[in-house]
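There's a structure below that I have some questions on.
Note that this complex is displayed minus one protein chain, with the remaining chains in position.
Chain lettering (A, B and C) follows the sequence in which the chains are written, and residue indices restart at 1 in each chain.
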Amino acid sequence: MIEYAWLIPLIPVAASLIILFGAKEDPRSPLPWIGIGAMTVCLALAVSILWGFVSGGVALPYEKNWDWFSLATTIGGQSFVWTMPVGVLIDPPAAVLLFVVSLVSLMVQVYSIAYMHDDTRYKRYFAFVSFFTAAMLGLVVSSNILVGFMCWELMGLTSYLLIGFWFEREGPCEAQKKAFMTTKLGDSGLYLALLLLYAKTGTFQLTQLHQHFALGLVAPAAATVAAIGILLGAMGKSAQAPLMVWLPDAMEGPTPGSALIHAATMVAAGILVVSKLYFVFLAAPLAMEAAAWIGLITAFMAAAMALVSFDIKRVLAFSTVSQLGFMLCALGCGGYTAGLFHLTTHAFFKALLFLGAGSVIHSVHTNDMRQMGGLSRRMLLTFATMTVAVLAICGVWPFAGFYSKDMILVAAWNHEKWIFWPLLLTALMTAFYMTRLLTLTFLGDDRDHERFHHAHESPALITAPLLVLAFFSLTAGMAVAHDGLAARLFPKPTLSVAADAAAATPSASVAASAANNPQVQTPDAEQELPDWLKFGIPGVFVPGAMLLAFFMYRGPKFEAAEGLRSAFAPIATLLDRRWYLDDAFLALVAFCDGVAALAFWIDANIVDRVFVDGWGLLMRIIAEISSFFDGAFVDAAVDGVGGLSTDLGVGLRSLVAEGQVQEYMMYAAIAVSLAATLILTR
Amino acid sequence: MQNLSLLSPAMALSGLAVLVLLADMLVPPSRSRLLYHLGWASAAGTLAWLVAGLANPASRGAGSLWVVDAYAQFFGMTILLAAVLCLLMGLDYKALPERHAGTFTALMLLATSGLMILVSATDLLLIFVSLELVSLSSFVLVGFERGNPKSNEGAMKYFLFGAFSSAIMVYGISLYYGAAGTTHLIRGAAAPGPMLMLGLILILLGFGFKASLAPMHFWVPDAYEGAPTPVTTFLSVAPKIATFALLVRVFVSVLPAAQFDLQALVVLMALTTMTIGNFTAFFQNDAKRLLAYSSIAQAGYLLIGLAAGNGRGVEAVMMYSFIYLAMNVGAFAVVQAVGQDAGSCDLSSFDGLAQRSLGLALAMTFCLLSLAGIPPLAGFMGKLYIFSSAVETGHWWLATAGLLNSVASAYFYFRIAQRMFLRAPREGALPVAAGPYIYGAVAVAVVGVILFGVHPEPLIAGVRASAGLP
Amino acid sequence: MTLADYMTVSALLFLIGVFGALTRRNIIGILMSIELMFNAANLNLAAFDRFLHPEGLIGQALAVFVITVAAAEIVVGLALLLAIYRNTDTTYVEDFHLLKG
Partner (left out) sequence: MLSLITWAPLVGALLVLLIPKENVKAIQGVGFLAAGVSLLASLLLILSFDRSTAGFQFVEQWSWIPSFNVSYHLGVDGLSFPLVLLTTFMSFIALIGSMGIKERVKEYFFWFLILETGMLGVFVALDLILFYVFWEITLVPMYFLIGVWGGPKKEFAAIKFFLYTLSGSVFMLLAILAMYFNNPARTFDMIEMMKAGAAWSPRFQEIVFLGLYFGLAIKIPAFPFHTWLPLAHVEAPTPISVILAAVLLKMGVYGLLRLCYQMLPAGFAWFLPALVVIAVINIVYGALCAMAQTDMKKMVAYSSVNHMGYCLLGIAGMTAAGFSGAVLQMINHGIITGALFLLVGVIYDRAHTRDLSAFGGLAARVPVYFGLMALTCFASLGLPGLSGFVGEFLCFLGAFPLWKWQTTISVLGIIATAAFFLRMIQKVFLGAFNEKWEGHMPDMTPRELLSVAPLAVLTVLFGVYPKWPLDLMNATVVALLRK
């Protein structure tokens, strides 16, 4: 089946086009089922590939390229026509992500059938979702990082469209613009990284790039710059500090859309690209370090914000940011496997959380958790699945999150203790605020009887996806962690040169330098956590945090929590204002507008005057002078040359009666005598 | 007085002029248009004769006071062409008193013959006489609309200035004679000395009057505005071209002999003439006056060719003056048509011409663009020739100044275009009603302007063939 | 009397003529001044013939031409003046200012 892998991104594209142009907009349109069908096909393909690999039937990585377009290029002073390939490269992580993405997307679409029904732009929504998924799948499978970048940007576009889906309201419009601009800011880093990589290697093919790095053909400095550029891109897309501002606002979109953005596609892309270009980071320790710390800081900041928020979707958004921080931190710490592993597990339970939250909102019509409570009695199924998800994200054994998060902590432990401890703290905060969310929403007594009585379990189309995702949230961890499958699925790339790689590389110089390659790394030996941590975290700390949250928030008023909030008021406001990052962002925007206004003022009042109208002015001046000598001056003034000339003109008139023949003669005579003397006295 | 026969076309023309005067007595005023026809026919006939004679080398040769070479013949033909066109225009010029048709025609023919002699004259005596012949007849022609005070005033100013400058020239001639002992330009120039040079300067300034070079240009706007449009056209073309022919002759064959370098003066004059012409035109609101200044500027461009002074420069002057004839006649013809229709040549009478009669508007536009030197019209080729001669002889900044001037000139030429196309016509304005002869003149001019723009080679070849000077 | 004296006189005549032409307000006056300039030239010509080129006659011939032409010019000028006078009842130049830029 794998030879059909190239179809995977194209099928949903086709689907979205059909849906978009297929028929008139109609709230009950059957077209969305096309998208679902397409996604099912993708899922089937993905499953076959993944299963084939796991069962050893299919050998990965699998790469196949076609010619895309040929391009005249200059490398090292030599100009020639070079053919840009486009193709698929499926390594084990890609196989996994194919499965995850198409599954989550499928679930989201099924869910949306019910959730989005009789929306005015029902059909368009599904077109966007399909396209969105297609872009993500394209990024996953593409063997050419430039193509990857294109998909990456297209994802930016579709997220823009989804976030601003309800554009009649002001909020979504601002949010979508914010999301696009912030990610664009990060993208420019990736953009430059690509330019640099091409300048150094002359290719966009991941495998060839990897070889160049493996052979140490790229100077560490260049590698570092490139890696930092890539990191910037990832920070934008994966909403890492300080570019995290857009993600919470992205909640303005339809909830299932948010689920897709947060779980499987948009934000995952950042981590994915870092992992695809991981060899660049391996060659740039500095960038690795930066990644680790940025991940850590993000994880902490986001978790802290989640502690105080009462908007159910915002809490989930912050948790997403925080979890992404975990992943980036893991990658930075060299925990490649851990990072990607967490990416997959996270995809399941985060999608589940969002869809669950959507189901809740769908029934109580509010995002404010203070108006919920006790809903478990109303919507049991949603509650059950949500609980699974919460347990998973908290890292309770044996749920999926446990294994991946454990791996991350191990990686951090092995890399740097100063990262490990804060990371652990953040993990506990995660456990706390997720339990808080669960408690506020489903447990305790109902705070708002009105809403409570209207609440009801959602239809099957909504609950079925929840169940599916719940199943994976429960099992994915065990399955993958079982007998080192994780290491097989997410093998950490190295900079050690494989003989065939050296042979495969075009130039002889490459092969030569392969011999004495400075930076051949040996995979560092992983050491376990000390036992008290290994068993203490899942056994004591996490449950402790969860229980704390439960008891603090189960009551109708949760005085204790409020007490704490008032005790640490400044911190609380700091967190409520989201570390003032939004204000900083707005200030930046205002600043840019100011600069723009200034630039235009200069253009209109200086450049134009000097370089364009200046010519006209010069002509006018010469004209006035020559007219002065021609006695046509007064009339020139009448022509509206300017007040000044009028005065001069009047003055002149009093001297000689101009426009009269004798004045002409006089000029002539003077000129004659001048010329004569001039020439004769030479 | 040997080889007098060489001048026979010119003399024949003056004979014809007298004939016209005689006919004037016989023809009843009601049929006086006949005289105009007679006039342009005789000019055309002479032209035909001249053209026919080209093939025959006997038509060229040197006389005691004159030399008729291909160069002179080229200019003779140019001048005759101008005369024909202007007389055609005269046919449709209402303001001319019917009963003086004969006089008008005769004077035009006389002036023409004077110019034809001028281009082949090599002796100051002949130059003086022929110049005066031209001047006297054109003084009268300018004042021909006797009822019209503008015409009178223009004539008077033209006359006074003309008399003044010719007096200066005569004084110069006297000095030249004193120094050289002869009035023959080429033979006399062998005796350099301050007196000769002062004489030459005064003489050249006398020429400058006819060629309307700064600082002898002051009469131009007034005379042009006051004169009947056909006369204006004639003055703006024929005397200027003829005088330039003379100037080139003097500069190429006389001054070197006199070891006398006037180039600095010429460059200066070219500069001032262009600049004053172009930039003063900015503020003119009368079409004829505007074109008057433009014709001053054009003289400035011609001077650039003179300043270059090399063979290419001579060719450039010849070519440009021929093209200048076409475009200027065309422009003035349209002005006459529109001006007669509107009763005044004020620019406002051009408003919305494009919507009234597109043909005239386009013709005017082409002529103006050509005057501004915009390709692919003849004016561009002429300018290209002129400026390339300047560049070739290293007059970089002169060429630059000239080109910038032509940019500036585009501004006021487009003031007319703007009114014709961008402005709306007055309410109920009808298409311009102009006679067939005007259209004829316009057609000839525009065809020339376009033809020599897109296919200048024949003209260039002709010029090159006849550029050789003694 | 030497040639120099003649030339000086003629130069003076010429300058007087120029001055008059520039300053007289009456057209008749201007015409007369211009005549002076012509005659300065004539005087020159005659003097040159007499002193420098007694053998030739060109100078005198030229002088005759000049006289004739000058006469003709005066005729034309007066004719124009007459026409103007008919229309405007004046012969003073400052009254002519219809034509201006």
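We adopt the following convention: contacts are C-beta pairs under 8 Å (C-beta built on N, C-alpha and C of every residue); 3 or more make two chains touch, one makes a residue touch a chain.
All figures in this text were calculated on a predicted structure; none of them were measured in a lab.
Partners of the chain left out, restricted to shown chains and counted across the full complex, are A, B. For the options A:Trp6, A:Tyr125, A:Phe180 or A:Tyr667, the residue in contact with the chain missing from this view is A:Phe180.
When the full complex is taken into account, the listed residue touching the unshown chain is A:Phe167, out of A:Phe167, A:Phe310 or A:Phe550. Across A:Trp33, A:Trp51, A:Trp68 or A:Phe628, the residue that sits in touch with the chain not pictured is A:Trp68.
Which of B:Ala223, B:Ala270 or B:Ala354 touches the hidden chain is settled by the complete complex: it is B:Ala354.
For the options A:Val41, A:Val58 or A:Leu157, the residue in contact with the chain missing from this view is A:Leu157. Chain A residues in contact with the hidden partner, per the touch definition given at the top, are 25, 68-74, 79-81, 120, 146, 149-154, 157, 164, 167-168, 170, 173, 177, 180-181, 184-185, 188, 191-192, 195-196, 198-199, 592-593, 595-597, 599-600, 603-604, 607-608, 610-613, 615-616. Interface residues of chain B with the unshown chain, by the touch rule above, are 354-355, 358, 362, 369, 374-376, 380-381, 384, 387-388, 391-392, 396, 399-400, 403-404, 406-407, 410-411, 414, 417-418, 421-422, 456-457, 460-461, 464.
What we mean here is this: only the chains that are shown with their structure count from here on.
Arrangement of the chains shown, judged by which pairs touch: all-to-all, with no pair of chains left without contact.
The chain pair sharing the most C-beta contacts is B-C. Mean C-alpha positions place chain A and chain C at a centre distance of 96 Å. Once the centre of each chain is set as its mean CA position, chain A and chain B turn out to be 76 Å apart.
Each chain gets a centre from the mean of its Cα atoms; for chain B and chain C, those two points are 26 Å apart.
Among the residues of chain B, those touching two or more other chains are numbered 156-157, 160, 164, 168, 221-222, 280, 283-284. In chain A, the positions touching at least two other chains are 627, 630-632, 635-636, 659, 661, 665. Here chain A touches chain C in the complex through residues 627, 630-636, 657-662, 665-666, 669, going by the rule given at the top.
Chain C makes touch with chain A in their complex at residues 18, 21-23, 30, 93-94, 96-97, 99-101.
Interface residues of chain B, counted against chain A in their complex, comprise 156-157, 160-161, 164-165, 168, 194, 197-198, 201-202, 205, 214-216, 218-219, 221-222, 262, 264-265, 275-276, 278-280, 282-285, 408, 411.
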